[in-house]
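Every protein chain but one is kept in place in this view of the complex.
All chains are identified by letter, namely A, B and C, in their written order; residue positions are counted from 1 within each chain.
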């Protein structure tokens, strides 16, 4: 057992962090968002060069052939930086095609996704049924698809959609006539969302592995959990820094035990959570029977923790933390996205309980164990 | 509107508090409990003289003819003192007969209850159905009753039982052959509990008002809520006193902001709750349509708060608060009783939601309002 | 104990209802017409319903304090959706301060026009670096001839961009000990030396402003109380807040709104209100709201009987903040993804989810208030954050 990142992984994260800090520090994130553009094209281009879009795709498709844990480390780093880029959709669409597509389908789309030549995203939630893949209703007939999906990240900008279909299936729709996007006035402007209408468009069902949609849900949970952990840690660091800097009654406010203990509690709520997304990412590649449970728990625990940490961060900054110019609300709103998108913590906790077999007729000795 | 106690009520509480402090201070409570007796006979005799058993019974029966609020103030005072006396059963049995009995029944039992000549209690919970009066199963036939009740306060010592029966009815059973009590190893030794078996005993159904059992539940909720408020306030006071006295690092531990804020939070969780039991007690006599909801909310909120305050009190005292000699665990265990007996907070919250009509088809404008 | 209004108030309630019915809706028919609103409020003052604490000679109705009558008036006005009494900083903070500390000239100059809505006010207490710690104020005023010359910066001044005047704490005695060097000045905001910058909030709205003074001026006799008395003058304002049941309205209407949300939202095809976890938490919130409400009644009753309700207002502030946070979180759990849509049908809840955070910040942080409760309420030892 070695529950640590490798040297290569640490270098990857450090380099990526430096790249983002040099290209799009938090001040620049404000400019991008207030400028009304959907993402930072400069940063996205550099991230593509770095390999984030193909990180986990096969080398044959121009990817780096790494593992889910590496992609999750990218998500953590992007989350800590509030990176305003279409990573989530691109990564998930690539994963879905890599896992769910047949050889032709992989050859057709993966190289363009890995190279960033096209922007891809996932269209999963429906108005009435949000995140239960088995209950989605859109259903291609004779290769054509009609219907509406919502909460689609960067839908307006996307060239390609991986669409969730009835019975937990997936299909690919390329942009063209019949696809209409309507931007939602989303809280988290770093990852804008669309309501997307498909009217009689060409749809290509993914024919590879079974359960591709469920596995896509797991992957999304891990990436959101990683984003949340990165964001939450940054929130703690911001709050601590502010407490050292800001003075009241002639001393730094971080001298007051009341605030000290609140900051210690924040760190305690955040810091030990890292292993949850590590383990879930690792399980996706190496312990498939544990992956869904671990991903659900990581999503629930870390996204819950992030939203609380972001709220605490606003409070720890006092009035200034409530202003538009400050960074705190950008974290808060990104935390809201991580919390809600792909299902809220309770949804995933109840799923985890099912997956653990708590209410099945199994003998208790056969219960699921999360220790290694 | 005048949301205050009257001068008479304040005097009543002060006098009662002085009486208890003079007769059975907390040191004496330990002696009584460790001595293995079921209650403090000396204190009980003085409380009877003071009028607690007949406080709310008609003057014709030797009672004082006061209101539920006055009885609740007694309960608050007893709760603050951890009074080891059979007040709860006596008061509830008296109330049940006063409200549910016909003239003959009232004349037969109430004077003996008011004078303390007999000890009375209530036998409500069953093994399978604890606190839903509509679901109790014991049912007298031809004036005879058989069956088992549990969690009966001071059952072993009682001369008379008010027993909950099927369809929310009540009947009276006098002690005699066919009644067997088995003491439970209860956490709260100030109010011991029994499992009581009735085998073909004479039973007198109460024939007065309808819904007597439901009204008994409301009254019990108010008395437990008042006990809880009294206990919780005492817990806060104990913790604050200890923080002023105990030194660490050369200063009182109450100088440390971490603990100061915890104590402030304790006070905040407890102090504003007083009006809940006042209002519920008042409603029982004056606003009957609001009484059940107010009693359920008072029980849930105050008993939840007491248990938390008692736990916090143990912690605020450090190791000494965990010892048998200290007072803290007596409060904790009394809080456990108040929390659980007659239904836990969630049970009453869900009842309150039903009573508020939240899920009925009513127009929202007609919703229940708790303001005056 | 009497928890109803009592029948002796029935006549008064009928009288108020008749008044409101006669004056609202306005004759012109448009309830949003500011002229009609002004006319209603003027009539309410003349009838003795509004501006009850203000002497007639300054335009008030000079009624004896009466919490129950005050509540009946609020209820009847609310029932008819008529214009409520204005509760801005000029009415609630400045006028009581002037009544206690102001010169006759100050009262005559400012109170009638403030009551009439002609003068709108901003508060100028906080500064960057001096929020909870007013002793650290750095904005200074120097007496030059017949004028105070003011330089410095205020922050968190609500709606200063729409105000005519500010009442401010400024340092006039630089050599005095910290709290004794502060004075309470009235400043005309409509002058070249004043720059006002609204601060946009995370909700996209602007409520608070930064106000910069660059040799701004105010007449020498617009000082309220004496030189160096500003600290005491500003604190006297607090006691004017008592005797009101105002907070109760907020809590009950918010809770009612939340129940409505839970009834209208479906989770997996079922109304959220039927979900036992949501239902139990909603009832728990109701329990806490009831506790706050009855505390308010009790505190108001104590005031009415000349008893001191102690730290009630500080406790009520933290309780309200906690309740608002709890409401916001339950709303979030009901909304789920709809939380992400700022302009959707439940966008106001997304905004409230954010605004609930600002309650813990506005008007002194919760930590400062916990200290006040611990020290003044529980008698624990003081620390450095204690005000003198």
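Following the convention adopted for this analysis, a residue touches a chain if its C-beta (ideal position, glycine included) is under 8 Å from a C-beta of that chain, and two chains touch if they have at least 3 such contacts.
Note that the coordinates shown come from a computational prediction; the quantities given were computed from them, not determined experimentally.
Enquirer: Taking the complete complex into account, which shown chains does the hidden chain touch?
Expert: Every shown chain touched by the left-out chain: A, B, C.
Enquirer: Return the single residue from B:21, B:42, B:117 or B:315 that touches the missing chain.
Expert: The single option touching the absent chain is B:315.
Enquirer: Give the residue, chosen from B:46, B:106 or B:130, that touches the chain omitted from the document.
Expert: B:130
Enquirer: Tell me which of A:45, A:60 or A:268 is the one touching the absent chain.
Expert: A:268
Enquirer: Tell me which residue among A:243, A:291, A:307 or A:320 touches the hidden chain in the full complex.
Expert: A:243
Enquirer: Write the list of subunit C residues that the hidden chain touches.
Expert: Subunit C touches the chain not shown through residues 275-277, 280.
Enquirer: Touching residues of subunit A against the unshown chain: what are they?
Expert: Considering the whole complex, subunit A reaches the absent chain at 1-6, 9, 69, 236, 240, 243-244, 251-252, 254-255, 257, 260-261, 263-265, 267-268, 271-276, 278-279, 282-283, 286-287, 294, 297, 300-301, 304, 345-346, 349-350, 352-353, 356, 358-359, 364, 367, 369-372.
Enquirer: Touching the missing chain, which residues of subunit B?
Expert: Where subunit B meets the chain not shown: residues 125, 130, 151, 184-188, 193, 247-251, 256, 258-259, 262, 311, 314-315, 318-319, 321-326, 328-329, 332-333, 336-337, 339-341, 343-344, 346-347.
Criterion: only the chains that are shown with their structure count from here on.
Enquirer: Going by C-alpha centres, which chain would you call the most central?
Expert: Of all chains shown, the one whose C-alpha centroid lies nearest the global centroid is C.
Enquirer: Taking each chain's centre as the mean of its CA atoms, which one is most distant from subunit A?
Expert: Farthest by centroid: B.
Enquirer: Averaging over Cα atoms per chain, report the distance between subunit A and subunit B in Å.
Expert: 52
Enquirer: List the centre-to-centre spacing of subunit B and subunit C in whole Å, with centres computed as mean CA coordinates.
Expert: The computed centroid separation for subunit B versus subunit C comes out at 40 Å.
Enquirer: By the touch rule stated above, which residues of subunit C touch at least two different other chains?
Expert: 367, 370-371, 383, 385
Enquirer: Among the residues of subunit B, which ones contact at least 2 other chains?
Expert: Counting only residues that touch two or more other chains, subunit B contributes 257, 260-261.
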